[in-house]
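Here it is: the structure, laid out below.
Missing here: one protein chain of the complex. Every other protein chain is in place.
Going in written order, the chains are labelled A, B and C, and every chain counts its residues from 1.
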Amino acid sequence: MRGIGVGLIGTGYMGKCHALAWNAVAATFGDVARPRLVMLAETSQALATARAAILGFDRGTDDWRRLVADPEVDIVSIAAPNPFHRDMAVTALEAGKHVWCEKPMATSLADAEAMRDAARASGRVAVLGYNYIQNPAIRLIGKLIAEGRLGRLQHLRVEMDEDFMADPATPFGFRDQSLSGIGALDDFGVHALSLLSVLAPPVERVVCDMSRPIPQREGDDGMRAVETHDSATVLLRFAGGATGQLALNRAAWGRKGRIALQIFGNAGSVTYDQERLNEVQYFDSRDPADRQGFRTLLAGPAHPPFANFVPAPGHSLGFNDLKVIEAREVLNAVAGKPARLIDFEAGLDIETCVAAMARSHANGVWVDIADRRRA
Amino acid sequence: MRGIGVGLIGTGYMGKCHALAWNAVAATFGDVARPRLVMLAETSQALATARAAILGFDRGTDDWRRLVADPEVDIVSIAAPNPFHRDMAVTALEAGKHVWCEKPMATSLADAEAMRDAARASGRVAVLGYNYIQNPAIRLIGKLIAEGRLGRLQHLRVEMDEDFMADPATPFGFRDQSLSGIGALDDFGVHALSLLSVLAPPVERVVCDMSRPIPQREGDDGMRAVETHDSATVLLRFAGGATGQLALNRAAWGRKGRIALQIFGNAGSVTYDQERLNEVQYFDSRDPADRQGFRTLLAGPAHPPFANFVPAPGHSLGFNDLKVIEAREVLNAVAGKPARLIDFEAGLDIETCVAAMARSHANGVWVDIADRRRA
Amino acid sequence: MRGIGVGLIGTGYMGKCHALAWNAVAATFGDVARPRLVMLAETSQALATARAAILGFDRGTDDWRRLVADPEVDIVSIAAPNPFHRDMAVTALEAGKHVWCEKPMATSLADAEAMRDAARASGRVAVLGYNYIQNPAIRLIGKLIAEGRLGRLQHLRVEMDEDFMADPATPFGFRDQSLSGIGALDDFGVHALSLLSVLAPPVERVVCDMSRPIPQREGDDGMRAVETHDSATVLLRFAGGATGQLALNRAAWGRKGRIALQIFGNAGSVTYDQERLNEVQYFDSRDPADRQGFRTLLAGPAHPPFANFVPAPGHSLGFNDLKVIEAREVLNAVAGKPARLIDFEAGLDIETCVAAMARSHANGVWVDIADRRRA
Partner (left out) sequence: MRGIGVGLIGTGYMGKCHALAWNAVAATFGDVARPRLVMLAETSQALATARAAILGFDRGTDDWRRLVADPEVDIVSIAAPNPFHRDMAVTALEAGKHVWCEKPMATSLADAEAMRDAARASGRVAVLGYNYIQNPAIRLIGKLIAEGRLGRLQHLRVEMDEDFMADPATPFGFRDQSLSGIGALDDFGVHALSLLSVLAPPVERVVCDMSRPIPQREGDDGMRAVETHDSATVLLRFAGGATGQLALNRAAWGRKGRIALQIFGNAGSVTYDQERLNEVQYFDSRDPADRQGFRTLLAGPAHPPFANFVPAPGHSLGFNDLKVIEAREVLNAVAGKPARLIDFEAGLDIETCVAAMARSHANGVWVDIADRRRA
């Protein structure tokens, strides 16, 4: 059995995460051929060669176009800086490769649309690296909803908070410049929206407010006005009438990796906080009155595909494991099997939602999110 | 030393709570004269007499106007249904009595204004029963803010959730009728606003959405449309530029007494959930990097006036204890001392805020909250 | 309806707590006559008179024997220092009074036996102030066990930790002297044993170890060896074969009021930590595999007698409320009704258990606890 040929562009934070996943996916799941790690691309040949040796790839290159064109490469992992996503993805798809591109999809709605169009034209697998939807805990929440255990969803709250922009003493940097994007909304809020996309009805209307908790930062020539928005708050209306709230803050002291969900239905509730990645809180209104309470569900073999990692419950999965699950889903998709992934169509929905929120903030009004697909 | 004369109108949920507080306040604090529990009013003479015996009051009456007029009565505790608040408070103030009235202040902005006017005209103590601001844990949060430990406040989130309206099988009742008020917003959201009023800068702008999680309920003659809104979501802008969110839901399965705060400043953070009434989570950004984390602060003697109840830390206070602290503050106010209370002026601010939120929902727009006092 | 006549000896920490309970019990429960607060005793007449005024008692005295002899007094609350318990309780019982005595029962096993004998001879109510067993959360645990929801109990762990003796800089004091007792074991460990006495089978065998975390403290004339044991650890064997552990530490930095229970049966489990006085964690092994987890049960009206304090769930009770429940149980006992209390018989069992543990430590061996009652 000959494994799929993998090319990897970029070996930073998420590129390394892709590499680890490609190294682990077959050993973890046990029923797919080990991928052949054909080539990786980095910014210099020396770096590429060194990283290839360490990450288990056969070759390295400083030219991603060569990687994309290589006949041994069947699928391209794109983990280069966001502004390159469009070019790389479109080129790869046009070359007949499958594409697994890191989030966010692109740095403009136009780019995202071009990527979606290329995906449609190619007929190839074109998916985004929204790893959090792969968490067995998140899948469990989806299952509880699908089985009707929460009843009809009525109200959802999503929070995503970290503190890497919280320190006023941090000097003015790339993330403070408008060329880096909108701010919390597109930088990491798309993760929150990816969870909504698999757990909630479509978002139909939004009103959004954004702010600059640290209005200015020390630049090379004195204080400089921050251009992006580290904080965003949003009211949401979902198809079917449920209401919701979204809060994003990358200047929230003490929050390190919080993605908190609160989902209320007319029969039960679920809450979750990703800082405790293996726990779900579940309330069943049908429990007897004196024994009702949120249950702390610890991820385990009862929650697929946990058992592929550890056979014992309560023996936690970690952040990198989610990427291994995602890699398996990508392999499924390539093999024509059902896969739990956010493809370029669904990814464009997320980008559309982000754009609507930004417009709401700019204009101070509620904004309808047109149903792109029906249009 | 002759204690102050107390009259109590209403002995239900909060009326009983007032009675317990009046019985306990001197014994708890040890440095004020025991109030004389002169008279209580109930809906019948028999009930009034029986309750007086049980609650330690000298006499009972079925006529609250007699109670208000009684020369032995110095202060009137009003715990009658909300629609009566205005008449009782105004009459008592005009009779020269101090007034301690349960929240919400009134059932219309006009009534609240009339009460405020009567308070101004009387020169008497006229305060509202916002007991949660008395919690030593909340006072601690206020102290941390006042001492600058959080730095400049940048972002605040407030949630208040219970589930007493969550069951779709609960028949149509008083709380479902528009004559009971707006819904979550005025029924219990005012508690959340009371906390903001002591912890945050004034709210300047809001955009609000409300919904009916249970659209209809079983009435006497078949299903009936619910008229009030069990859920409300709000974006907040505070004076000085901080942003915030407010979420209210009285149909949130599994939430029993949740009032959750998240307050982020540029030097630290605080969170709190009233279901754990004696705990504050505090993050200090100045802690060394490897030892940074939210500290679970358990209320104790270091957090006044905890020690007046129990000399040992970690030996919890309860809901009823907060009213005893409030009674002490009322006695302070009557004695002309500084007191931590929400008077009719501040109470009207809360009602104004509620009205603005309702208007925002009705019109689908951001609404400015005019500064009533400067106007 | 004429209420019972109460005399109170001592108005310190627990004496004040008794006074608050006597003031609140009728108003809280609503179906018993208000006790008449006849007299209190303190160490001087001036103090007694002042405290009587504040605490709502008619009179004060500096002679507890006069209080005990007073014909108006039906029941005596004993909250004087432990060495006085025996004399006061025996004298009161011999005078035909009911006795509600604070824990620990006495400072020697002989004294406790004398008290038990006096109780037997008198036919009066003679009970101890083990307030924690009154907590609705603890009663809920008892109910879950009684209903068989945990199945057969197999293993129990109890921890009681505070940090009032943790600071090495605290000078040598009364609690460091052997005349104050054994240390953690009798000072506060009896609370832990009181919980076992209502939740677990009798303890049959123990092996105990004690230590002095702070071996010496600053005295008036230099460093002085600590004589008591701030820490104790015990292995327990219960009737029927269940095993257990007890850990006591009054020098445990960061613990403020921890009494932690872990109770494992062959069908489920319960855990509890008194620093969160209103919460029980309950695991039901019959929940489906993918939805199993500890449920956080928040005390509420489903857990009597919570609703007598607050009608709303999740609106916490506090430490002082437990004493009010206890006062109600005392009134029940006096009225000849069933009452959940630790009487002098059961209290002697606790003291016997403590003595066995101390003996085990001294001799370094397992010690059987003879069944006193069958003997």
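Everything that follows uses one rule, which is that contacts are C-beta pairs under 8 Å (C-beta built on N, C-alpha and C of every residue); 3 or more make two chains touch, one makes a residue touch a chain.
Please read these numbers as outputs of a predicted model, since none were measured by experiment.
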{"item": "Touch criterion as defined above, residue of C:F264, C:F306 or C:F319 at the omitted chain", "value": "C:F264"}
{"item": "Candidate in contact with the missing chain, chosen from A:P81, A:P215 or A:P311", "value": "A:P311"}
{"item": "Option from B:R224, B:R295 or B:R340 whose C-beta touches the chain left out", "value": "B:R295"}
{"item": "From C:I54, C:V90, C:A251 or C:C353, residue that would touch the chain that is not displayed", "value": "C:A251"}
{"item": "Positions on subunit B contacted by the hidden chain, ascending", "value": "140, 143-144, 149, 282, 284, 287, 289-298, 302-303"}
{"item": "For subunit A, the residues touching the chain missing from this view", "value": "1, 13, 16-17, 19-20, 23-24, 26-28, 30, 33-34, 53-56, 162, 164, 255-258, 275-279, 298, 300, 309-321"}
{"item": "Subunit C, residues in touch with the chain not shown (by the definition above)", "value": "151, 154-155, 157, 159, 163, 166-168, 207, 209, 211, 213-214, 231, 233-235, 237, 241-245, 247, 249, 251-255, 264-269, 283, 285, 292-294, 364-366"}
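What we mean here is this: only the chains that are shown with their structure count from here on.
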{"item": "Touch-based graph of the chains, sorted into line, ring, star, complete or other", "value": "complete"}
{"item": "Size of the rotation, in steps of 5 degrees, that lays the CA trace of subunit A over subunit B", "value": "180"}
{"item": "Centroid spacing, where centroids are CA-atom means, of subunit A and subunit C in whole angstrom", "value": "53"}
{"item": "Where subunit B and subunit C are represented by their mean Cα positions, the distance between them in whole Å", "value": "34"}
{"item": "Residues of subunit B touching at least two other chains", "value": "255"}
